[in-house]
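A single protein chain has been omitted from the complex, and every remaining protein chain is retained in its original position.
What follows is subunit A.
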Amino acid sequence: MLEYRAYEEIERYLNGQMAAEEKAGFEALLHADVRLAEQVREHRHMLQALKGYGKRQHLRQQLNLIHSEMEAGGQATTPNPWKVYWNRQKQTIAVAASVSLLSVFGTLWSVQQMKAPVKQQTARYVELRREVERLKKAQTALMNGINDASKPVAPRPAAFSGTGFAISADGYVVTSSHVVEGADSIMIENKSGLKYKVSEIYRDEIHDLSILKIADESFEGFGKLPYTFKDTESDLGERVFTLGYPREDIVFGEGSLSSASGFEGDTTAYQISIPLNPGNSGGPLLDDKGNLIGVISGKQAGQEGAAFAIKSAYLLQLIEELANAGQVQPLTLPKNNALSAQSRPQQLKKLKEYIFIVKVYN
């Protein structure tokens, strides 16, 4: 019952309400009694906390009051809501943006990966006509013309060139139709420097063949052609060769017949393994014996050793059509093969007289 008196004592001591004498007595007691001292310490601590708590609560109320008063006054200014929104959400937005970017580019990349093999299959077919550096030279010619008007203007160089070969003694020459496409005038020229003006008299776009006829009056005939035309299919693996003009000089190319069908399964052509270049188009494809088995037409872009030649059967068909159309006299095709027993260099020596560079002007 009297315990609370002890508390009162402690409180009086803590509040400094004791008289000097009493205080001294109490302090002496504190020194002696450790438990009492501990109690006093605790009590003080708790009262401090309690009072501090009370004060803090009061202060808080006061601040809340001020705050609501301020808000009522409408003084609270907030920064631009967009900015606030952005600041609050920017981490999320950044993550979302990077995820979507990643998935977009990831998808693009993987789609490309999947498409890569398909792409190879849809490789382009390249026609092998040679585009001569036209612009540059044309400009030089023009400048020469201005500088020295009295001088005769230098002959305009050809825009395109290809290869062609004779199919009959009376001046018929065959080449690829893409070589002479869009031509104003066509000239042919062989290794020994014979130069003729020719005109296109028949064209088969489907098989990419054109027949040209020499229009020069001075032309007197080729003489007897040394090769014959084969009308049956040649066998796989047969050794074949060609002569052509991928540059200004005649170039020999050798290889074998690597497939009985051409680009994308085209049965009208062979696939051959001869390295070819622009300018080879329209060249003859001959077998070991010197029989003409095809006409060079093109190659597959980005694929090594895949060149194509139109089968000679279609050339013969074309020649027949030409005669049936009644525009010209039936062609007399060569009957005897003069090459079959000879060595390759000998064959070439004879052949090259009948192989022409086809120059196309437009």
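Following the convention adopted for this analysis, contacts are C-beta pairs under 8 Å (C-beta built on N, C-alpha and C of every residue); 3 or more make two chains touch, one makes a residue touch a chain; residues count from 1.
Here, contacts and distances are computed from a predicted model.
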Given that one chain of this complex has been left out, which of "NitT/TauT family transport system permease protein", "Heterodisulfide reductase", "RNA polymerase subunit sigma-70" or "Ethanolamine ammonia-lyase small subunit" is its protein name according to UniProt?
"RNA polymerase subunit sigma-70"
Touching the missing chain, which residues of subunit A?
1, 3-4, 7-8, 42-43, 45-47, 49-54, 56-57, 59-60, 62-64, 66-67, 69-70, 75-79, 83-84, 87-88
